[in-house]
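To keep things clear, I will list the structure first and then write my remarks on it.
What you see is the complex with one protein chain gone and the rest in place.
Labels A, B and C are assigned to the chains in the order they are written; within every chain, residues are numbered from 1.
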Amino acid sequence: MAVRTFIEAIREGMADEMRRDPSVVVLGEDVGRKGGVFLATDGLWAEFGDERVIDTPLTESQIIGTSVGAALNGLRPIAEIQFADFIFPAFNQIVSEAARMRYRTAGGAAVPMVIRAPYGGGVHGALYHSQSVEAFFTHVPGIKTVIPATPYDAKGLLRSAIRDDDPVLFLEHKKLYRSVRGEVPDGEYTVPLGQAVVRRPGRRLTVVAYGLMVHYALEAAERVAAEGIDCEVVDLRTLRPLDRATLLASVRKTGKCLVAYEDNKFGGYGAEIAAIVAEEAFDYLDGPVSRIAGPDTPAMPYNLALEEWFMLSPGKIADAIRKLAAY
Amino acid sequence: MAVRTFIEAIREGMADEMRRDPSVVVLGEDVGRKGGVFLATDGLWAEFGDERVIDTPLTESQIIGTSVGAALNGLRPIAEIQFADFIFPAFNQIVSEAARMRYRTAGGAAVPMVIRAPYGGGVHGALYHSQSVEAFFTHVPGIKTVIPATPYDAKGLLRSAIRDDDPVLFLEHKKLYRSVRGEVPDGEYTVPLGQAVVRRPGRRLTVVAYGLMVHYALEAAERVAAEGIDCEVVDLRTLRPLDRATLLASVRKTGKCLVAYEDNKFGGYGAEIAAIVAEEAFDYLDGPVSRIAGPDTPAMPYNLALEEWFMLSPGKIADAIRKLAAY
Amino acid sequence: MTVTGRDSGWASGGGGSRGSLAAPHGLADADLLAMYRIMALARALDERMWVLNRSGRAPFVISGQGHEGAQVGIAWPLRRDHDWVAPFYRSIATCLVVGMTPRDLMLAQFARASDPGSGGRQMPGHYGHPAHHVVSVSSPVATQILHATGIALAARIRGLDQVAMAIMGEGSSNQGDVHEALNFAAIHRLPFVFVVENNGYAISVPAERELSVRDVAQRAAGYGIPGVVVDGTDVLACYAASREAVARARRGDGPSLIEAKVTRLTGHSSDDQQTKYRSASDLAEGRTRDPLPIFRAQLRDAGVLDEITELELDGEIAVAVDDATAFAEAEPDPDPATGTDHVFADPLAGEAPPPWHPSRAREAG
Partner (left out) sequence: MTVTGRDSGWASGGGGSRGSLAAPHGLADADLLAMYRIMALARALDERMWVLNRSGRAPFVISGQGHEGAQVGIAWPLRRDHDWVAPFYRSIATCLVVGMTPRDLMLAQFARASDPGSGGRQMPGHYGHPAHHVVSVSSPVATQILHATGIALAARIRGLDQVAMAIMGEGSSNQGDVHEALNFAAIHRLPFVFVVENNGYAISVPAERELSVRDVAQRAAGYGIPGVVVDGTDVLACYAASREAVARARRGDGPSLIEAKVTRLTGHSSDDQQTKYRSASDLAEGRTRDPLPIFRAQLRDAGVLDEITELELDGEIAVAVDDATAFAEAEPDPDPATGTDHVFADPLAGEAPPPWHPSRAREAG
């Protein structure tokens, strides 16, 4: 086992799959010689050349639309959107085309492709370099959404995503890129899509999280553990298709559920989790399904004071845990 | 009081506001001489001319982006998107620009504009002429979303939307256009944004709906009333900002809540309603917050058998009511 | 930008002597007849669709009438089941050229389970055929141009020697995706041909309100690629322009743009009343530009088509249309129980079915 940062794990995941399967190509803005603005694709261009690592023009709809076509004709493109915030010009190509090709052809055509995008805040990125965009896409049937929290999962899930026969949106919290390290097996391994994991077992209350929030939730759980509140932390990993079994088993056990997400609260992905829990674990609940999330203002302001105000933190999650636990 | 169809009420709402306020202009595909593909703008071009009723090229991002600019410079554009399904090419302009202009300028600039779009299924429109798109936009702070269910509300809410100083997405269920008639006052009136209405009082169970589903819910409520199940039907009318008070008062009274929406279930707008109810009315609930919605397949197939399978109906809602009432 | 067509004097050769029409294009008379046959077949199928619509058997029709000459001429140089085409909703004749059958098209019209494009899920006119490399048509216009560039990119990377063609109307060519696609295809000199069937209207909006230049082909220069205008009533001019563009693409010399000036003989669709926004003289002028009688007269003049052959063809086509209609109408509708199929490759990855179909319970697991 080697210790890797989150971004190294992603880079290796791509490189390994490109070595294994010549149909895997990478395209996006600055992914070539520069190796991406976060260096996620660093070294790929040197190893695989112009044909398989393609610097595109500054045109997101093209990046996705071209990938759809390339996938129809036998490639497995990994399209990088430089920041998740810039995925919106490609919204039509993702939602109307990529996510719908298999369904509208009744299985006649498929678009195996991965869309990688760095998302999330707390990095001094302001309104347009901080957003969480998962809610827009997890609502869309036909595309899968994955958000890893650890280097191990990042690599293993990315490999599964690349091998998957359907479009997968792979969101990487940019604050994890260099701040998190972890063990990554040397050999080949994958982490299957669609499986959540219990990161911390507990009996009193379930915290559901994904991405950076898994780490904050674990930290919050440590803090309140000292006060005798024993939390279970579920890392969803794949947001869609959702692992209902793991989610519901945890809440049925603890009887209380807090969903933590960084995105704006209203209509965020956590609303669906809360709604499922409220409907399917009703008889087990001994407290309201609660959510702690970003405020309902358009994204994250730049000024540090405002950014801190906006961002969730272990402290804010711990407060929400205490409140729910006391219910 | 005159009796008007839903679409007549919308047309009159625009015409009245254009007469009242010279800064109101209409733009979109085929809105001029043809009067729109549904004839919502029929007659406006003849009355207000080329300058105020503008046939645009087939370019949705332009329609919205131009409206943002026009609004910055003193107009109040009403932009028509021919079908809600075709709003996605304009997603970036709506989400990143229209909805964020006021916030990102700290109040220095504003974009008063209305985006009208026919949405919804059951009209043999297939995958791309049937969609419900509200979940994508109700998640976005900075834009309001309105979905009227009656001619009275359609006209009154549209006038409020046009006078509102912020962007408003105004979604019109195309199945209501000609199938629903109702009284519309002759004089000037408005229906304020942000206020839900109880369409049918009841004690046993609350059904929350909007748009076409209000009518289906009322019909379902009639059916089950015969069986002794006394439902309250709440018509949200404005999806965002949400009238939490009316919603929660109803559920706290009945103790049971069913949310009915036509869109795909997972991550749909009804998830947020369910989550709010589950969190804020927990102590009053004597049954799980339930949702009845479209299946999680990419939009509505064309074939009639499949379309009927996809669409909600009064019968399906009645079944869901019975199930929840029996809990 | 080049302008070709009958008026330009070179495309369709000189006199009326047997064979003089085909030979300059490297075609045989049999090819001309085959081209004519598909045009006539496309027209007959299209007219039948309207009859079905007006008699209440088909809720929606969208038509290629007036576009068939351009479609047949332009699709002809493609290698069947090898090259790719990303067509649009008027592409009936295009689809026939590349191998779809009248039955295929009627199955789409009736939205039957056996519709090869979508199994009855898509609206009529939204054709598709994986085996014939016809990319599934979607409703949001212009998206297909990017799919075609991606197909061309994959062909290049995989060394497949394929050409990809994307087709749409002039109104649709104003969408942002077109700009992004032409720029990308030109940078990479992809084996790609962009075809615009310019019928002068985007539903009701006339060209001068939707398009800032007279010819879409004028835009080609802005991408450093050849752009050519052809008269869509001149089938052989269309063929010649396409043959050159396809050859150029296959040679590795990059994309080109072909704009065919065509006429829309029907309303936009069965939901549209074009008399509301088109003058009688405009409509009359449009009818003079029907490619079918023009090509027929050309073939007759050249002695390629005689009365007997024409009658035989008409008969054969009538049989084919009747057969396709009867066959498709009798085919079963899709089973609602299949509604959740094909969301994902792995049905187990799908979402829970709606509560009213408990029989098909599939948990996300």
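Assume contacts are C-beta pairs under 8 Å (C-beta built on N, C-alpha and C of every residue); 3 or more make two chains touch, one makes a residue touch a chain.
Model, not experiment: these values are computed from the prediction.
Engineer: Where does the absent chain make contact, in terms of the chains shown?
Structural biologist: Output: missing chain touches A, B, C.
Engineer: Using the touch definition from the top, which of A:48, A:128, A:152 or A:210 touches the missing chain?
Structural biologist: A:128
Engineer: Hey, which of B:15, B:114, B:135 or B:193 is the one touching the hidden chain?
Structural biologist: Missing-chain contact among the listed residues: B:193.
Engineer: Tell me which of B:70, B:257 or B:299 is the one touching the absent chain.
Structural biologist: Answering carefully, the residue with contact to the hidden chain is B:70.
Engineer: I'm checking contacts with the chain that's been left out. Which of B:1, B:109 or B:304 qualifies?
Structural biologist: B:109
Engineer: Over the whole complex, note the residues of chain A touching the chain we left out.
Structural biologist: 29-30, 32-35, 37, 55-59, 61, 85-86, 88-89, 124-129, 265-266, 292-298, 301-306, 308-310, 316, 319-320
Engineer: In the whole complex, what residues of chain C lie against the chain that is missing from view?
Structural biologist: The list for chain C reads 174-180, 182-187, 208-213, 218-225.
Engineer: Contacts of chain B with the missing chain: which residues?
Structural biologist: 23, 25, 51-52, 56-57, 59, 61-62, 64-75, 77, 89, 92-93, 96-97, 100-110, 141-142, 144, 164-166, 193-194, 241-245
The definition used in the following text is that only the chains that are shown with their structure count from here on.
Engineer: Can you compute the centre-to-centre distance for chain A and chain B, using the mean CA position of each chain? Integer Å is fine.
Structural biologist: Each chain reduced to its C-alpha mean, chain A and chain B end up 30 Å apart.
Engineer: Based only on mean CA positions, could you tell me how far chain A sits from chain C in angstrom?
Structural biologist: About 40 Å separates the centre of chain A from that of chain C.
Engineer: Residue numbers in chain A touching 2 or more other chains?
Structural biologist: Those would be 89, 92, 96, 100, 103-104, 141-142, 240, 242.
Engineer: So which bits of chain C are touching at least two other chains?
Structural biologist: Each of 118, 120-122, 126, 138-140, 176-177, 343, 350-352 in chain C touches at least two other chains.
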